[in-house]
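Only one structure is covered here, and it is reproduced in the block below.
One protein chain omitted, others in place.
Per-chain numbering from 1; labels A and B assigned in written order.
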Amino acid sequence: MIYSLCFLLILIGLYGVLTRQNIIKIVISLLVIEYGIHLFLVLQGYRTGGTPPIVDSSIDKQLWLQQSVDPLPQALVLTSIVIGLGVLALMVALSMRIHERYGTFDIGKIKKLKG
Amino acid sequence: MNNLVPLLVAIPLGVGFLIPLAVRWKPQMAELLSNLALFGLVLLSLSLIGNQTIYHMGGWPTPNGIDLRIDDLSTLMLLTINGLALIVGIYSVVAMQPYTSQHRYYSLLMFLVAGTNGVALTGDLFNLYVFMEITAIASYALVAFSGEDESFEASLKYVVLGGLSSSVILIGISLLYAVTGTLNMTHLASRMSEVGETAPVKFALALFFCGFGLKAALVPFHTWLPDAYPAAPAPISALLSGVVSKVIGVYVLARLLFNVFGINDDMLLLMRWMGGITMVAGGLLAVGQWDIKRLFAYSSISQVGLIVLALGFGTTWGVVGALYHLVNHATFKPLLFLCSGQIETAAGTRDLRQMRGLGRRLPITAGTCMVGSLALAGIPPLNGFWSKLIIVVVGIQTDHTAWAVTVVVMSIVALAYQLKVQQRAFYGTADAPMEKQLPVSESPVLISIPMIVLAIGCIALSLLALSGLEHPLLVGPAADVLMRGVWKP
Partner (left out) sequence: MSSPQETHGMSMIVKTVCVWVKGFILLYGIHIILYGHLTPGGGFAGGVIAAAAFVLVMLAEGEDAALKTYSRKAASTWDSLGVLLFWLMAVLGVVVAGIYFFNFWTTSESARLTLFSGGIIPLCNVGIGLKVCSSLYLVTFVLTAHRWHLDTEGKDDAP
C-alpha cells in the first residue's frame, strides 16, 4: 500500500517534468522523482517491528540479526542522494548559464538547436 | 596480475583528482599525466586478454561483497575503451588549446574513462549504477564544455533526459532488489531462475529497456543525441559516440539480458524492433542534415540500432556480428568525428553548404575521412563490410529476410550521406570560393597521428575477418560469453 504512494510521488514528479515550461520547475520535478525512488528503495529494507541497524556493545548479536531492518538499502540511498546532488549542482549551473545567454528560463524560447 | 585489475578504475580516478593539484606546479602536467595514465591503462587492458576471473573487492566473498568480473566480453570492451581514450587523449593535446581551463577538461576525461571502465568491469548491479552515473555526469559537463549557447542548451537537454533515464534504471534496480534480495549479478542470476518471470521482474525488465535504451540512444529515446554530439568538443564527440553510448547502453543491456535474466523470444523481438526502427530512422534523418557533426550523430544512432538489431537475432553468429560491428563502429566513427573537428577548425563552420575544396589543404584529413566513410558504408575490404556481411547473412539464416534487406538498404543510404559529406567538404569545385578562408595548413602532428592510427585500425580490423568469419580473434570468445546464457554460481 505504501509502495503505491511512492509511485504516486514519482508520477507527480514525472508530470512536472513533462508539463512545466520553466527550467527550474523541471529541475525540481526531477528531484521529486528522485525522492520518490529513494523512499521506495529504503522501504524495501523495512521489517515490521524492526529496530535500527546500529550495533552497540550491549546488544545480543543474534537477536539483533533477527530484528533489525536491512541496512543495505540505506547505504544505497545515501550514495544515490549524493549522485543526485551532483546532478542537481550541474543542472543549476547550466540553468544559470542559460539564463545569462538566452535571458529567459522558459524552455519554449530556448530553441536554437533544431532538426 | 589479478591485483592490478581495480587499477583500471583507480588510476583514472586518482589522476583525475591529482590534476587540479599538479597544474599549480606546472600547467602542462594535465596533458602529461592524463596521457601517461591512458597509456598505462592500455597496457593493463592488453595484459588482461585471456584472463577469466572474478575479483572480490575488499576480500568479501560473493554475495556479500562487490566483485569485478573479467571475461572475454569485458576484456574486449576494456580494450576498446582504453585504446580509444588514449587516441582521444593525444588528439586533445592540440585540439583543446583554444579552450580555457584545460585542466578541468582532462580531469573530466579521466572521470569519463574511469566510469566506463567501471561499467565494463563490474559484477554488481548498484555498482553498475554508480559507475554509470559517474560516466554520465562527466559527459554532461564535457558536452557543455565549449561555452557556446548551443552547448548549454544541448547539455541541459541531455542532463534532464539522462537524469530521467537514470531514475528509471534505479526504479528497476530497486524492484529487482525487492524481489530477489540481492544485488550481485551472479547471485541475481541464480535467484532469477528461482523467482521466475513474475510481474515485478517483467516491469523491471521493461524499465531497463527504457533506461538503457535512452543511454544508447535508441528510438524513441534518441532526442538528446543530435543536440549533444555536435555541441561537444570534437574529441569528446568521438569518445562519446565510439564508446560511451555503447558501453553504458548496449553492453549493459546485453550483459543483463543474456547473462542475468536469461534471453527469451519476447526480449529478442523487442530488441529487433527497437534496433531496426532506430537504424532506419537514424539513417533517413541523417540524409537531410547540413551540419557535419549532426549528420554523424544521426549516423551513430543508426549504427547502434544495427548493433541492437544484430543482437536481437539471437544466434551466436548474430552476436559475433553485433560485437564485431560494435568494435568497428568504435574505430571509424571516432575517426569521422575527429576529422570533423579538423574541418571545423579549417572552415570556421560546421555547415556543409558553406564549405568547398578543403581536400587540397588538408590531405591527411581528407584521406583518413575517406577511409572512415567507406568503412561505415560497408565497402569491401574495409572492416564495416565484414560485420555488415555477417549481420545480413545471419538475418537470412534466421528467417528474418526483411530485416536483412533493410540492413542492405540502410547501408546504401549510409553510403549516400557519407559521400555527401566527402564531396561537399573536401572535393567540391572551387567555383564559389568559401567566405571564410582561414589560413590553415595540414594539421599538426599530434592531430594527424591519432587519425592515421584510427584509419590503420579500420584496415587492421578488417584483417580480423581473415582469422575466420565464424569466430574472429577476440570477438568470438566474447560472443560465446554472452551466448553461454545465465551465469551459474
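Throughout what follows, a residue touches a chain if its C-beta (ideal position, glycine included) is under 8 Å from a C-beta of that chain, and two chains touch if they have at least 3 such contacts.
Model, not experiment: these values are computed from the prediction.
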{"item": "Touch residues of chain A, complete complex, unshown partner", "value": "52, 54-57, 74, 78, 81-82, 85-86, 89-90, 92-94, 96-97"}
{"item": "For chain B, residues in touch with the removed chain", "value": "3, 5-6, 10, 13-14, 17-18, 20-21, 55-59, 99-101, 104, 108, 141, 144-145, 147"}
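FYI, only the chains that are shown with their structure count from here on.
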{"item": "Gap in Å, rounded to a whole number, between the CA centres of chain B and chain A", "value": "28"}
{"item": "Chain A partner contacts - residues on chain B that touch it in the complex", "value": "126, 129-130, 133, 137, 140-141, 144, 149-150, 152-156, 159-160, 163-164, 166-167, 170-171, 174, 177-178, 183, 226-227, 231, 288-289, 294"}
{"item": "Sites on chain A touched by chain B in the complex", "value": "10, 17, 23, 26-27, 30, 33-34, 37, 40-41, 44, 72-73, 76, 79-80, 83, 86-87, 90-91, 94-95, 97-98, 101-102, 110, 112-113, 115"}
